[in-house]
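Shown here is a partial selection of chains from the complex, left in place.
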Amino acid sequence: MLNTYAALLSKVREQKPLVHHITNYVTVNDCANATLGIGASPVMADAIGEAADIAAIASSVVLNMGTLNERTIPSMVAAGKAANEKGIPVVFDPVGAGASKLRNETAARILSDVKLSVLRGNISEIKFVAGQQSETKGVDASESDTANASGAGNLAKELAQKLDCVVVISGAVDTVSDGKKTVFVENGQPMLGSLTGTGCMCTSLIGAFCGAMPSEPLAAAAAAMLCMSIAGELAYGKTEQQGAGSFHMALHNEISLMDAGVLERLAKIREA
Amino acid sequence: MLNTYAALLSKVREQKPLVHHITNYVTVNDCANATLGIGASPVMADAIGEAADIAAIASSVVLNMGTLNERTIPSMVAAGKAANEKGIPVVFDPVGAGASKLRNETAARILSDVKLSVLRGNISEIKFVAGQQSETKGVDASESDTANASGAGNLAKELAQKLDCVVVISGAVDTVSDGKKTVFVENGQPMLGSLTGTGCMCTSLIGAFCGAMPSEPLAAAAAAMLCMSIAGELAYGKTEQQGAGSFHMALHNEISLMDAGVLERLAKIREA
């Protein structure tokens, strides 16, 4: 499977898929630069007057509800539906699901109106979406990231079956499941949690990979999580002790320098 | 008092208070990363459909009117009122007060509808809020930052008494007053003025400290200004001559590395 991931990365760099984002204004710059860094092309367009038009010419659509509002929620739905009509993959990041009624209703609306290729969140967001008891504190994971991977594995698998899409649960170990097969990405760096936007960047990278390979959302999502996790490891190795600013810069360096060789050499993947 | 500030920093890092921001889209990423860097947890949620809900579960609320608009002004008021009801501290940054009728009216509305714990601005913004003659040129300080600290001291003290909250005036020397006691932070680096968002980041740090110690807004605000000013000094020391990009990165490094020992060793505080 490893050479699949490496081959997918090459595909992204060759095809430069256009990734349409409706996302939050906090981390949007990092999302755009991560998308460019991995070799794809970002476009952000959230006006209701063009969201569907841009989605229809994109290679993939990323919906991220980090700073959702009354104006952009209908745009997310419209972009998602337009993508669905053309068979363009949609990736959804239910940021902060569980933290407010508006977020809960919006997540439910998107799940009901839009067919997803990939759903990605942290464990508390995904638990909430799955209808399990969960406590979301703001937009960061409130439950231990070290929740054992097998628990996340079952959750991801069952939700993937229920929603008929790939489910990604980010954490110390990332879990990626399409309901049949589950991939655990054991790479990563705790410092990724000290920077805003690293979750959103994962979602954007999934968008980039899905854009290059719409028919293989499981491999696309796993390859994206692998790139981000390995970039985090390499960035930390080069900036350890220097602080969050240097790590931020180095993370973008490593995403932009990621290649098939690095990915194959450093990947720690387990499949079930 | 110095060990109070150092102890407060430890408290922030232990408690990881959730700091709800309704802020501008120019510097929001820096605000989020500064909040994380100091050890707190940022959440940005400005939709009227959730602003009050998120405020009610936060440890503190930061209202920053940098890119205010018709949609977010009511959200700021709603978040402020919801925080007030629960005794959650509210920090207000009247960015650009004096520069337009909309900003003037909005600042007045927030001051009238919301009980603040801390008000922070540069000298021209604070003068405007205090009803004094002032000339705001855009969103940056138009009057000399080197206006002597004693003038700012009286202004801060009187306004603090009038508004019954802590007032912070940023400048070459930062002035922090609760109307009884006034603290002057004599640390700082002029290069902080060459970067967008350093004022906003101060406000976010005040939010983080108030979240950890809601009953001590004077100490919280002074500790936050101390952290930012010392981080600026250290960042400049490590990147002098390299330019604004390196300084920006180093500033985030130093915020994330700030600890009680550094703070106690480098603080230049004067109290009156």
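Chains here go by letter, A and B, matching the order in which they are written, and residues are numbered from 1 within each.
Operating definition for what follows: contacts are C-beta pairs under 8 Å (C-beta built on N, C-alpha and C of every residue); 3 or more make two chains touch, one makes a residue touch a chain.
This structure is a prediction, so every number in the text was calculated from the model and none was measured.
Every protein chain here is a copy of the same sequence, 2 of them drawn, and the whole complex in this file adds up to 3 copies.
To be clear about the criterion, only the chains that are shown with their structure count from here on.
Per-chain Cα centroids separate chain A from chain B by 33 Å.
Of all the residues in chain B, the ones that touch chain A in their complex are 18, 20, 25, 28-29, 32-33, 36-37, 41-50, 53-54, 57-58, 71, 248-257.
Here chain A touches chain B in the complex through residues 24-27, 29-30, 66-71, 96, 99-103, 137-140, 194-197, 242-246, 248-249, going by the rule given at the top.
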